[in-house]
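I have a structure I would like to understand better, so I am pasting it below and will then ask my questions one at a time.
Removed: one protein chain of the complex. Kept in place: all other protein chains.
Up next, chain A:
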């Protein structure tokens, strides 16, 4: 009986400790770290958000950069290309990453908020149409043939219907979910409209490794998979050649993506530094570092570097920014 008050007192003490703490923290305003000092030694923070495709690349850039400038705190988040721009135009980030160029809507939103920015290409990325190694018929496919399997209206479900002479084999499709930038990019390039796709495919969500496993386990399977995953997968899957705009059959590789002959499934990846961000010396230093070392960064992260032409464009744009 006499223990109750003691216990209640302990509880009251605990609650008393918690409540003011919660109240204090609720009221304090802390906008992200803004310690910018223009000294010899760089410090402060670089806040980056955006595409999950570009994040691995930016992480490598950030890590190499911070090894040289330990005083700078670079953080990378993944809200997706669209989500990243939303925060970017709300002045919450210094740099936005994108696996496509900024859309008209997004740039209008930025303009309305008074956020101006620059566009810099940082690497190339390829998307492979992968098949099972047992598939010895599909050597080279046209965009129309790929589309016939993936289009929203009456997609073909048997390889025999893709092209005359293909064997009678059921097609199983593997592709990422609708939130993925890869999904938007593939549907636009192949079906002509972003988001247009057959409802009848195996949605592997955000995990491209699942598509690799799916295609590796089924002779009739095909899927679209980022080239970096195909390269890591070794012999378990095979990337087919795609007939490009010039009518040539081109296999995806570092060279063909770099020189642009692997189209339409090769793309450039971008970063968008804001003008406000570029007023901070650490952001300028980071962007310069990113572009100057793009080849090393891309190779470390398993991406394809810019070709000399693209690199020149980025360098020129950068020079203009930092003048």
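As a convention for this text, contacts are C-beta pairs under 8 Å (C-beta built on N, C-alpha and C of every residue); 3 or more make two chains touch, one makes a residue touch a chain; residues count from 1.
By definition in this document, contacts and distances are computed from a predicted model.
Participant: UniProt name of the unshown chain, from "PP2C family protein-serine/threonine phosphatase", "Protein-methionine-sulfoxide reductase catalytic subunit MsrP", "Spermidine/putrescine ABC transporter substrate-binding protein" or "Phosphate transport system permease protein PstA"?
Facilitator: For the chain missing from the view, the UniProt record says "Phosphate transport system permease protein PstA".
Participant: Given the contact definition stated above, which residue among A:76, A:95 or A:173 touches the chain not shown here?
Facilitator: Among A:76, A:95 or A:173, only A:76 touches the chain that is not shown.
Participant: Per the definition of touch given earlier, which of A:63, A:170 or A:309 contacts the omitted chain?
Facilitator: That would be A:63, which touches the missing chain.
Participant: Considering the whole complex, which of A:55, A:265, A:287 or A:306 touches the chain not shown?
Facilitator: A:55
Participant: Looking at A:136, A:200, A:232 or A:316, which residue reaches the missing chain?
Facilitator: Reading the full complex, the residue touching the unseen chain is A:232.
Participant: What does the interface between chain A and the hidden chain look like in terms of residue numbers?
Facilitator: Residues 3-5, 7-8, 11-12, 15, 18-19, 21-22, 25-26, 28-33, 45, 47, 49, 52, 55-56, 58-60, 62-64, 66, 73-79, 83, 90, 92, 206-209, 226, 228-229, 231-232, 300-302 of chain A touch the chain absent from view.
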